[in-house]
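One protein chain is absent from this view; the other protein chains keep their places.
For clarity, chains are labelled A, B, C and D in written order, and residue numbers in each chain start from 1.
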């Protein structure tokens, strides 16, 4: 199955805006949790039905509705009716192969982003889509499956820590995106660590396994880059976007995010280049080892092949072969053999061949 | 025959706008089908003659005239008279090597795009030109040969599914382009799949056949990219174009298309890089195998060449060679040979040579 | 002699605008031909002297003066006086190493372009400069030597085919540039064809000759690119240029030219990449063949070197060597030799070494 | 530990603007020094407590407060209260992995830059963050640890040398950044020197150690580039920034800095390319040496293997082998052996194999 693109065969030829879930079902039943808060109000609950979640969603509070599990199309339809989501927005939420972007209209602004998991054991990356719909007084986050990555943020809301309880939904969106980008920095740090470890191995004692690991990491890094690189552009456009959904106060924070996103991209490029360096180094090492092997062969062959010839000469059965009868011939033969062999041995040694 | 450019020798020196079909005739006789629809009206027919197709093409309906087969220049001339096509538009329709673009004038907007077929068996790509002429109340699509790719769209029109029956010809154009880009995504998914399969082979047990397949896919991917990359730029320009042919309502859909086209391009680049990685991996593997072969050679030579010399020594016919007469010489000879050979064997084994 | 830059030593230190012909004299005596036409008038003649060519050059007609041969500086001086050419324009016309560009002033617009010849036999490219001076009612074309490439255009003027007789000198300029770009497309098609032929050879049975041909084509392609790549930029600037010399009607045609020039550049890049692929493929093939050779060596050495040792053992003259006296020793020796050799043979065979 | 990104695990999930020191503690207790100056006033002191440093910080003087050691968060909190620093500014100061940038608000402009140390012995780079907060009449510089790099600047203030005593805090900021960029130029000069030294070794007599050094320098250069490349962009933006913190007089100096920063970047690229060249040269050398080794092997094998066969022939025990009985056979055998061996020797010599 193609890694860099998700299966779209269910989709082709459908009307634009038709709701087809592109991805793998990762949770049995969608789970919905709701937080309603204002400066002085706080309420948190798990609901069974999406309609229950709308109860306290009132203009004087911020409602954060979080949904785990995307494959239940009815749920999305209910959400869309309640919050007036454009058909294309609904379609994009279900297409988990969506490129990171945001889309604003009169009523909502929707962010499509990725959450990334790096498994150090298998050195492989997992990517989940996170969609964030932000309206005048609510935020809806939709994730493919249960993930605890936003828990610290909920904790901050519960504890009134920082400014979050005093500010509106656009600051909450920002805080969520901030967590996601911090997540990218953590992932790239882990991948980078693995790349540097392999780099050291390649410098000292490379094996075939290492080259496979390098290629694996190269592909995972490309996969990571695909999910993360557009984020910077998305934030830049948020900063200059002329939309009521993003307030001036938040823009200063977005600029900071922009720097982080830039750092993610630059670090990704640095590690991408480092991998290429490792590969070149590995190749140079292979050639070097080829030469080492050939030197061993050459030393053995160069020393013993002439000597074998010499032995062969005195193994001939020529009637008239005067040396054979001389008493010290055998001794001289050994002296010559050892001198010749030893001489070549020293010659190659001096040449630095071993 | 050059793959990346079609034969133009018929053309050079002709007046601009002169009608010469550049391409291969792929269908015997052009086939013409017509759909006329409005919210409450629907009519579908096959016509023999292009002039019949104009009958119900009235301002209150959308007329979709589809032509398979481009080589009949009279047909195009009739079309041009009816819908006032600029000579350069006519020329571009016939030049099936046209770069994807759109061209708008007072009366019509014309899109030139490609439909792409990927044959998994031969791992080769086929490219057909699709021209779409959109006027105030009609769409004319011109294809090189019979292809059923727009059938789901016709089905949606027949069934009034989605919004298509309520909207004008610019939405129909959009829907057609949407199908084509979905088609690109499907093709790149198939190619990507083949690239990844070969990549696994290269990692485990590469053969000469694989390198040929990799190169074949690399060339096909370039061929695909040539046909598809300009589409994104074309859609971007459609979004900012100041033309009455594209309504504001459609622009939101075009932005979505823009994302898809971007995804096509990014995925193409990713697979292009992956192929390059495969090639480098293959080369590293070849060098590695060269070393393996040389190790085999060296082990055999290093063990047996000195022993052969030793045997040669005792095969000499020196009169005075004391060891020969000693009873246990032969035994000792074997002991020495096996020790020496076995010692080297263990040495190379420990060095990890096999 | 440097291929990518023409000898300028005659020039350094001269005053700007001083007339020095940079290039090789390719024709003995300049040849001048004149066509005067309007919708209802047509006249064609060869003239001996440049001054004769001005006779019918009147505002109500288009005068096309064509000069073959650039080295006659007097001729250029006469032209310059008649049509008020700026000294820098005169200098640029004579510098046949001029980068493609256009230059507009009050009275004239001058285009500097290249005509390209590809010799399939020698796989080499020839480049000639074509300068086009366009005034209010005249066109002067200057070429380095006789070439029949504009003949179809003259034929169209003679036959009133197309719109050319009804339109002004800017359309004539366009028609000339159109022929040149068609010429580029033809050349890149031929080069591309040669590149693909060599590519097939490299895949099947590459020789040293092929690598030389590939490098030759690579250099020629660079040479071609140098002459052709700036043309697209030049046409883009013509489209947006605010000059009375280019009428609105012609701009539509220029946009079409722009597409063609873009196609030339894209195809050039594609073939440039294809050549690089061929080189990499060739290198992979060399390494592969190195491995094949080494396998042959290793098979022979691994099979026969141990056997030679064995034969050597029984060639020793040890007094006490019991096997020698055993009747079936020789038979057993052969059995062992063939088993051992055959065993290794089968082993290497199974490993896929031959 | 990942080299190209600092450990952020302490940080993820925290509220934006929360103060966490990212980096290694490099000094035990922060050291604070203060310089207050105007045209006619000068005062310099070490203070124990940050609050003491505010004493003479009055609008008619420039106050330069320098802090070594960043990990004391209370100190930063005091500074922030006094000078009204935005929470994000505080956070960025503590994140020593900050990308070079500047950030301006109503009250302050803050620059984040790097100081770079190159250890010629270990060929490794050390990077420290320098933050510069500039207000209406004060400059605060914050460094990770004690460094004497600004000493010449203090000396100039003490001695009234140059214009510094007459100008405001923006000139002081400029002077500090100027010293940092001069520092980059010095570092790149040292790295460049090391790269060129290794380059000469690679040309003459490369060893495995050299390839490791090259790779080390390549990584360090990337590390340097990451810290330095954004500086140019930062200065360009300072020049066009519309902020009261940068006066017109200073802009001329900034343009000069811009040139220096550009030179840093261009020189970095040049050395980066040079390293790549060295690697390619090294690889070509390895292959060359492989060929040299193989030539030695081939010469020995080609000369002595046929001769050994010849000796073997006359070592056979065929009853009827007429040459054996001929008196001069042994002599002729040697003549043939020496001729054959010598002939091959001369042949290979002429081929230039040794």
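By definition in this document, a contact is a pair of C-beta atoms (placed from the backbone, for glycine too) under 8 Å apart; a residue touches a chain by one contact, two chains touch by 3 or more.
Note that the structure is predicted; figures quoted are calculated from it, not measured.
Colleague: Using the definition of touch stated at the top, determine which of C:124, C:247 or C:287 touches the missing chain.
Modeller: Considering all chains, including the one not shown, the answer is C:287.
Colleague: Touching the hidden chain in the complete assembly: which of D:36, D:108, D:183 or D:337 does that?
Modeller: D:183
Colleague: Can you work out which residue in D:19, D:47 or D:294 touches the chain that's missing from view?
Modeller: D:294
Colleague: Please give every residue of subunit D in contact with the chain that is not shown.
Modeller: These residues touch the chain not displayed: 151-153, 156, 161-164, 174-175, 178-179, 182-183, 185-186, 188-190, 192-193, 196, 203, 252-253, 255-256, 259, 262-263, 266-267, 270-271, 273-274, 277, 280-281, 283-284, 287-288, 290-291, 294-295, 297-298, 301-302, 305-306, 308-309, 312-313, 315-322, 353.
Colleague: For subunit C, which positions touch the chain that isn't shown here?
Modeller: Where subunit C meets the chain not shown: residues 1-5, 7-9, 11-18, 86, 88, 91-92, 97-99, 101, 103, 208, 211-212, 215, 218-219, 222, 226, 279, 282-283, 286-287, 289-290, 293-294, 296-297, 300-301, 304-305, 307-308, 311-312, 314-317, 321, 323-330, 333, 337.
Convention: only the chains that are shown with their structure count from here on.
Colleague: Everything stays put except that subunit B is ignored; which chain groups still touch one another?
Modeller: Leave subunit B aside; others group as A, D | C.
Colleague: Between subunit C and subunit D, what is the separation of their C-alpha centroids in Å?
Modeller: 42
Colleague: Among the residues of subunit C, which are close enough to touch at least two other chains?
Modeller: Touching at least two other chains: 315.
Colleague: Which of the chains touch, listed as pairs?
Modeller: A-B, A-D, B-C
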